[in-house]
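What you see is the complex with one protein chain gone and the rest in place.
So, chain A:
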Amino acid sequence: MADVLSVGVNLEAFSQAISAIQALRSSVSRVFDCLKDGMRNKETLEGREKAFIAHFQDNLHSVNRDLNELERLSNLVGKPSENHPLHNSGLLSLDPVQDKTPLYSQLLQAYKWSNKLQYHAGLASGLLNQQSLKRSANQMGVSAKRRPKAQPTTLVLPPQYVDDVISPMLLVTLGKVLKVIVVMRSLFIDRTIVKGYNESVYTEDGKLDIWSKSNYQVFQKVTDHATTALLHYQLPQMPDVVVRSFMTWLRSYIKLFQAPCQRCGKFLQDGLPPTWRDFRTLEAFHDTCRQ
């Protein structure tokens, strides 16, 4: 607490101001004592009145003097520093009940800890990116997604950031073949659901239905493949490249019902058309035919 208040505060003037307050209090109480005591016993009435008035004026002058002294000293004391690292939450430090609600000290600790965490996470991601990301290393892919994209130096965030994190949703319609609901999480794609062109994508309320699966097996399969594609197209530093690659991959499904499998040459396998699209070449394969 002391380190917050000490910046810009003149301690010497502070203690002098406190004594000046005490002096002021005593001179004010002297005024009231004088009034209470009334006039002293003198020979004539005039003498008594004069003595009383003189005494009263003396006391008021001393009150005035002490008040001026106090004002002068209070200007020297200065204000406590406004540069709280946590802005308004620094005012929490003024709460005197430290034992029961140690809010401010806990807040400071949490802030320092999260800063350190961000720093270490940045170092770790730099090291991990040097390794090649294979499909089998799913956990790596997931943790790369969950890291925030930027490294804010303070935790003071504009309110729009909070709104953006609450996931926006896209409805992508591909020709007359299928519809895709893409749920984003800040700038990364979180989930996708693929449904048929003639299926309803809205709930009864009129909102986008992001949970119910397609009624057709072929689109359930494509949904699984799309989820795999999300894990494949990963690039934490360039989310726009990720989204573009994913959309290009998705667009290859325009010929879902027309393209035969590149491996076996047939259209149907177990009643399904070629639902797999290679990530590099975008060729069509049956799920069971892909290498």
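By our rule, contacts are C-beta pairs under 8 Å (C-beta built on N, C-alpha and C of every residue); 3 or more make two chains touch, one makes a residue touch a chain; residues count from 1.
Just so we're on the same page, contacts and distances are computed from a predicted model.
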Task: Listed names "Glutathione S-transferase", "Vacuolar protein sorting-associated protein 33A", "Transmembrane channel-like protein" or "Mediator of RNA polymerase II transcription subunit 20", matching UniProt entry of the absent chain - done: "Mediator of RNA polymerase II transcription subunit 20"
Open item on the list: Please identify which residue in A:32, A:56 or A:197 touches the non-displayed chain.
Closed with: A:197
Open item on the list: Among A:14, A:52, A:111 or A:267, exactly one should touch the missing chain; which is it?
Closed with: A:267
- [ ] May I ask you to list the residues on chain A that touch the chain which is not drawn?
- [x] 176-177, 196-198, 215-219, 257-258, 260, 266-268, 270-273
